[in-house]
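Only a single protein chain was left out; the remaining protein chains are all shown in position.
== chain A ==
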Amino acid sequence: MRYLLRRLALFVVALLVISLVVFLALRVLPGDIATIMAGLNASPERVAALRDQLGLDRPLSEQYGSWIAGLLHGDLGTTMLTGQSVAAVVATRARITFPLIILGLLVALAIGIPLGCAAVLARKARTRAFFQVLAVIGGAVPALWGGLLLILLFAKGSGILPILPATGFPRTGWHTPGQALLALVLPALTVGIIVGASIMRYTRSALQSVASTGTIEMAMACGMTRTDAVLRVGLRLAMPQLVSVVGLTFAEMVTGVMVIENLFALPGIGSGLVDDLGHRDLVAVQGELFLLAAFFLVIGLLVDLTHRALDPRLGANDD
């Protein structure tokens, strides 16, 4: 319980620090924000109006205070271009990005964990070497390159085996779930394979470090086959490590998704962020960066709590 409170306090502090960093980063940019946002050909009146609208004349602490107050109410400001609320825009984009992240993660786990186990269970040195090469290649491929390869192989219109769409998201969105899901298959495979290679490597080394403690050997001595002992005892013992690994690969996952959204013309958070930067919509960018960072912090929090719940050795003595 004390751990939980401590960890939550840490989360809140980290969130505050992040908000401060995001806020200040956009304020200490060289030049006047209003001028940057209004663009090169804007009239002085337009710049003045913008400055007034953004409250840029007020002291920094006051601006930060009102931004935070807005955040607490779920108000991230309005976009410059359309005047929509940033929160609503982000929510729309998240409907593509989150399913993509989840699908990618599922692909990565479905590839990485079985291959990692197989790499440990392989009897022949040659088989083990093969898995090693597989992991190295998978881990070295950049998302952009992997995505292009999959497009060349499977995309409708351009692929050798044209079975999957590779451009954009159906206008009807999730009202046509089949089409929506289909549009995400190639992008999810791309990130999934790349992150899967990392998960495979981590699974392999986590299992090996468990095996080196002798617990797997002991389970075998009690009557399990090696395969049984690795899959039933080893995997369970490696679970806390694997949860941490999934947390670690999340950063890789999200960066991959950002690139992939642009490549596959999916209007998600990643491609949206690039658009907003292009339009110099700093209010939106500020909100989006903060949400992205907060998302990572939440994942970190969940990973730590799960990790702890899975390992009875932790927490037994200090709670």
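Keep in mind that, in the parts below, a residue touches a chain if its C-beta (ideal position, glycine included) is under 8 Å from a C-beta of that chain, and two chains touch if they have at least 3 such contacts; residues count from 1.
The definition used in the following text is that contacts and distances are computed from a predicted model.
Asker: With one chain of the assembly withheld, which option in "Sigma-70 family RNA polymerase sigma factor", "Tryptophan synthase beta chain", "Acetyl-CoA acetyltransferase" or "Peptides ABC transporter ATP-binding protein" matches that chain's UniProt protein name?
Answerer: "Peptides ABC transporter ATP-binding protein"
Asker: Can you tell me which of A:Met224, A:Leu248, A:Val274 or A:Ala293 touches the chain that was removed from the display?
Answerer: Within the whole complex, the residue contacting the unshown chain is A:Met224.
Asker: Touching the absent chain: which residues on chain A qualify?
Answerer: 122-125, 213-215, 217-228, 233, 236-237, 311-313, 316
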